[in-house]
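Of the protein chains in this complex, one is absent; all others appear in place.
So that you can tell them apart, the chains are marked A and B in the order they are listed, and the count of residues begins at 1 in each.
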Amino acid sequence: MEYIAISTGFALMLLGLWGILSQKNLIKIVLGFTIFDTGINIVMVSIGYVKGKAAPILDVINASEAANKIVDPVPQALVLTAIVIGLGVTALMLVYVLKLHREKNSLDINSFKDLKW
Amino acid sequence: MIKKWIILGILAGMGLIFFDLFSAFRGNETLGKTADYYARHGAEEVGASNIVTAIVVTYRGFDTLGEVTILFLTAAIISFVLKIRQEDILPNRPIRITSELLDSASQVIVPVIFMVGIYIFVNGHLTPGGGFPGGAVIASGVLLMILSNPNFSVSHKVIAWVESISGVGFVLLGVMGILFAGGFLDNRVLGLGDFGKLFSAGIIPFIYSFIGLKVGAELSNILGAISHAQNEKN
Partner (left out) sequence: MVGPIYIIAVALGLAFVMGLFGKSLKNLSEWAMLAGLGFMTFVSGQWLLEFMNNTRAVETIFTAGFKPPYSINLQMGIQEAFFTFIINVVGLLGGIYLFKDLKQTGPNAMMVFLVFVMSLNVVVMTRDMFNLFVFLEVGSIATAGLILLNNNGNALQAGMKYLIATGIISSILLVGIIYAYYFSGSLNIDDILAANLGASKVTVIAVFLIYVSVLLELKPFPANGWGIDVYTAANPGIGALVSAASASASLFVLYKLASLGGAEWLNYIAIIGGITFVGSNLIGTKQESPNRLLGYSSIGQIGLLTMIVGLSNILGEKMIFIASGILISHYAAKAGLFWLSGIINAKDIKGWAALRKSPFLLFLFGTFVFALIGFPPFPSFFGKWELIMTLATGGHWAWMVTILVGSFIEGIYLFRWLGYAIKLDHDELPDFKIEWNKIFPVWIMAIVLYAVGVYVSPLTEGGMFINYLPLMFVLFLFAIDFLPIYIKNTVSIGGIIWYMFHIYPVLENDLLRLIFAGIFLIGGVLTLMAGYNKKGTRKGFYPMAMMMYAGLIGIIESSSMLEFFFSWELMTAGSYFLIIRGKRSLPHGYSYMLFSIGGAYAILFGFGLAFASGFDTSLAALGDINILPTLAYSLLAVGFMTKTASLGLHIWLPGAHGEAESDVSPMVSAILLKAGVFGLMLLFLYMDRASAGANNLWYVLGWVGALTTLVGNMSAAFQEDAKRLLAYSSIAQLGYILFALSIMTHLGWLAGFTYTINHFLFKAILFLVVGGIVVKLGTHNMYEMGGMIKKMPFSFIAVLISIIVIGGIPPLSGFAGKWLFYNAILEKGWYFQGALIFFSGIVAFLYLYKLIHSIFLGQLKDNHRTVKEISAWILVPSYILIIGIMIFSAFPHWILKPIETMIAPYFSSQALMWDGTKALTSYGYWDGTTIMIVVGTAFVLLLTWLIVLSAKAKKIEQFNIVFAAERPFRPETTHVSYNIYAGYKKALGFVVAPGITIFWNVVSTFVLEVANWFRRIYSGNMQNYALHVVLYIVVFYLIALGGF
């Protein structure tokens, strides 16, 4: 189960990276990033999975029982943060794309090469 | 053409790294050191049934403050980047007419969406959910309002107030942790209460409410700014 999830995560990361590196349309590049991020999030959650355990929400306080009942809550907390960060970056990128499009009326990445050398 | 092969080569290289990462992963039979501690003591020390919430708001609350800061930053940047000078505003933008159905339905549904959002963040310490999903749900309500009414503009004043008060509230609650409990963002400023009740887990529900409001406000702010940016002359 977790192996399938984690390999899916890595596959999505590769896919996203492919989009980032080969797409010419800026919007698609941003989409590449979101796919890349999603892949990472899946990898993170999979890493915290413990075989046969449940979500880390407890009904009663019982220390020894809880330790045997739940999956690792830490990666889940981290993913929560990572998602929000990804959201922030994506929003910012999209606004950049919006402004870039205003600038040259183009979304082609090759039309933004004014700075070089 | 050559570039295409270079990209493929690089992706193959990354694939190799990912494959090695995959092989390094051997699954888990038991919890690690930190996770084990949280499982054993989380509920008792923090008083939240949702251990993830205990981690997000208290143990690693400082991360969450950073996370909120990121949203705040993004919203601030977007609003100054997309600021339109008065003379650049299109006088009368062609407006797409909203269908009757969407208009009426949204009037019914938006309050419900807000309610659900609030419910999600208020109960963050008990159920899956919390400030971020709750805030996002609220922002989705705002999005619906923007979509259904093209002339709708998000009130800056309201958003600014919500944004600032919830942000400052978060920080102040954190500082109260230093003054009245063990450290910055310690939730034991208030008593832990009865495990599993709404008013329990110290200040977690309050922090999560501030987070929810702040996230909702920031996201609405972003949406509003982007929507407003369409009014600019090209």
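Note that a contact is a pair of C-beta atoms (placed from the backbone, for glycine too) under 8 Å apart; a residue touches a chain by one contact, two chains touch by 3 or more.
It should be emphasised that the depicted structure is a prediction, and the values quoted were computed from it without experimental measurement.
Per the touch definition above, the residue from B:Met14, B:Leu102 or B:Leu147 contacting the chain not shown is B:Met14. Considering the full assembly, B:Val175 is the residue among B:Ile89, B:Val175 or B:Leu198 that touches the omitted chain.
The chain not shown here is touched by just one of B:Val52, B:Leu65 or B:Met145, and that residue is B:Leu65. Panel shows chain A; residues 13, 17, 20-21, 24, 26, 29, 33, 36-37, 40, 43-44, 47, 74-75, 78, 81-82, 85, 88-89, 92-93, 96-97, 99-100, 103-104, 109-110, 112-117 of it touch the chain omitted from the view.
Annotation for chain B: contacts to the undisplayed chain at residues 6-7, 10, 13-14, 16-17, 20-21, 23-25, 32-35, 37-38, 45, 58-63, 65-67, 69-70, 72-74, 76-77, 79-81, 83, 157, 160-161, 163-165, 167-168, 170-172, 174-175, 177-178, 181-188.
The rule is short, and it goes like this: only the chains that are shown with their structure count from here on.
Those residues of chain B whose C-beta lies close enough to touch chain A in the complex are 4, 7, 10-11, 14-15, 18-19, 21-22, 25, 27-32, 34-36, 38-44, 49-52, 54-56, 60, 63-64, 66-67, 70-71, 73-74, 77-78, 81-82, 126-128, 130, 132, 195-196, 215, 222, 226, 229, 232, 234.
Partner chain B is touched in their complex by these residues of chain A: 2-3, 6-7, 10, 13-14, 17-18, 21-22, 43, 46-51, 55-61, 63-64, 66-67, 69-70, 72-74, 76-77, 80-81, 83-85, 87-89, 91-92, 94-95, 98-99, 102, 105.
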